[in-house]
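Just one protein chain is left out here, and the rest sit where they should.
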Amino acid sequence: MKSIKLVNVTKSFGFDLILKNFNLEIPSGKFFALLGPSGCGKTTVLRMIAGFEEPDHGEIYLGNTNISHLPINQRRVNTVFQNYALFPHFNVFDNVAYSLRVKQFSQDEIEYRVAKMLKMFGLEQLKYKSVRQISGGQQQRVAIARAVINEPDVLLLDEPLAALDMRLRERVLVELIELQEELGMTFIYVTHDQTEALTVADQMAIMGKKGQIEQVGTPKEVYEFPKSTMVARFVGSTNILHGNLEFEHETLYLYLDEKNRVLVPMVGNWQELLKQDRVYLSIRPEKVELSKSPLIGFTNHVVGTVSAIIYHGRSTQYNIALVNGTVMQVFEQNEEHFPKETIDYDDVVNVYWQTENSVLLKS
Amino acid sequence: MFEEFKKLIKSETYFFLITPAYMWQIMFLVLPIVFVVVLSLSAGQGAHLVQSFTLQNFYEVFQLSQIRIVVRSIVLASTTAIASLFIAYPVAYFLALHIKRFKFFFLFLLSIPFLINVLVQVYAWFFILEKNGVINHVLMMLGLVEKPLNFLNSYFAIYLVMFHVYLPFMIMPIYSSLEKIDTRLIEASYDLGASFRTTFWNIILPLSMPGVQAGFFLVYVVSFGEYVIPSLLGGLKHFFVGTLISEYFFIGNDWHLGAAFICLSCGILFISAILYYVFFNKITVRSKVIR
Partner (left out) sequence: MQLRLKNFLLPCYVVLFCIFLYLPIIILTIYSFNEGGFPAQWKGLSLCWYYDLFASIEIWRVFLNSVFVAFMAAFLSVTFGLMLVYGARKFTTNIASFFYSNILVPDIVIAVGTLSLFSYFMVPLGLITLVIAHTLLGLGFTIPILKARLDELDPRLVEASLDLGASAWYTFYHIVLPFLYPAILVSTLLVIIVSFDDFVISFFCAGSSAQTLSLYVFTMIRSGISPTVNALSAIMLLVSSIFILVISLLQVRLAAHDESK
């Protein structure tokens, strides 16, 4: 299994500059997710790795080999397309066997390998069915089987769940994780859905709208310690407070305005951030506690009024309007083990969180 | 270096693929047309067909008698196009918007006349219109006339058969563009309270205009140069552009004049086509709702 490395890649389409001096390292043998909003260039990155596009400048390495300008059919990289791109005039067997036929394997060898692959994906019954007659989920498995049978060094998946319905998506995600573990192949998964990325990835990279890498890390790192407000907002939902950073009496404060301030963790490059006019603080909604009556043990406390209550089944979201106008989102899990106080519209509530659960951000 | 060489080969493949068709087009369409223009501007005989440059041919051709023939063809083409437009539109409309189940059958039915040999069609009409033909036979049987009427060799015959032959040409384009109209647009119009008339004039007709234009110009341009029908049904009495050209080339054997005449008639055709085009644009640009 091989790693992928993009070095100073620049790519434009006509007058659109998609990527500029783009660098990314994808470790071998891992399930890697490339996450970003629509139009950020993540699909372009994938297509360049596959060979459908070539970089204007820069190099792409597969392991130690420079594959930047290698023709598509010579790269040991295979793609699972978003709309599967199954050959409509072939049946399931022929689709999966395609790459073997190209390499001119013997008929026996082909039969053996295809049978093995079909069994792995639970598609034996559909062996001779036309690909137009099978369901979306089955089509996807055929697409994956067709790519994997080739034993590529890297498997690319372009928003594979986009065409499936909700129920199926969750199941397929789990199947993909199991598949990757079983094969040990490097998987590169491109998506705009952060839940998918968080679920499957061993490592992930977030791309911003202008084609830049915002952050690379494990899902937990990216979620708990985002490096920018873009990442904080894109991966999961969050509350962003902003204000002026002040260091007083050995403690770091964020002044939301003249009167209101909150405590901020003294980690990372806080000393540099003191120089900035404006600094941001990210607090995840589930890390915030609401209570009408006062609670002890929390290091941060503000007061606000309930402006909205949204029921999400497993949790309830409360929008709290703070004194200075900022609205905070709070998720409370509806575990209802013991009777709790009821919180209603326009109630005045106490909002608590622990300082170490908030993240100081530069931008 | 090897990479660049390979890139060159790749583009060579494209070059190789595209060339034959283009070469063919240039050699056998563009060149002949250019040659016709050259001919019209030159004089000479036999082996030295293009010997000298002259505008004499155009002077000779730009006479009332010739222009009258061109105008006659324009009238024929216009009438054919306009008449078949009005006659064919309801049929195309019916097929596109009213028939759900037997579309295939009707399309098939309407395609056949389209692709039958023109000669066969003309011959069929001969059959009907001739002195000993069906109509005369029926008329005499019913006692309406005593001597067989002469329908052939008349404007009537020419117009009738032109009309008959070109109708299918008009149906197809109109049908395709009507078919492409999103039925939800029509439903929206009714939903908003419009009557059929309003919906037709404001939604359906404008949206079908591309097909109407395509059909009109197809019929107009092609029927302008029609040779077979005027030749067989008009005889030597009534000349049109097509028959006159044939006359120049085969009987008169003056190719230069013939070429000049072609240039003249094509020029007039082109101008008239532009006028029609402008007219079409004028009537499709409306901002008020027609009741």
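Going in written order, the chains are labelled A and B, and every chain counts its residues from 1.
Just so it is clear, contacts are C-beta pairs under 8 Å (C-beta built on N, C-alpha and C of every residue); 3 or more make two chains touch, one makes a residue touch a chain.
Predicted model, so just to flag it, every value in this text is computed and none were measured.
Participant: Of the listed residues B:Gly215, B:Gly234 or B:Gly258, which contacts the missing chain in the full complex?
Facilitator: The one listed residue touching the chain not shown is B:Gly258.
Participant: Determine which one of B:Tyr59, B:Tyr123, B:Tyr190 or B:Phe279 touches the chain that has been left out.
Facilitator: The single option touching the absent chain is B:Tyr123.
Participant: Check each of B:Leu17, B:Leu144, B:Leu192 or B:Val278 against the chain that is not shown and name the one that touches it.
Facilitator: Of all options in B:Leu17, B:Leu144, B:Leu192 or B:Val278, contact with the hidden chain holds for B:Leu17.
Participant: Determine and list the chain A residues touching the chain excluded from the picture.
Facilitator: 50-52, 71-73, 77-79, 81, 83, 85, 87-89, 98-99, 102-103, 132, 146-147, 150
Participant: Given the full complex, what residues of chain B touch the hidden partner chain?
Facilitator: 13-18, 20-22, 24-25, 28-29, 31-33, 35-36, 39, 49-50, 87, 90-91, 93-95, 98, 104, 107-113, 115-128, 130, 132-134, 137, 164, 167-168, 217-218, 221-222, 224-228, 232, 241-242, 245-246, 249, 255, 258-259, 262, 266
Rule of thumb we're sticking to: only the chains that are shown with their structure count from here on.
Participant: Cα centroid separation between chain A and chain B, in whole Å?
Facilitator: Measuring from centre to centre gives 60 Å for this pair.
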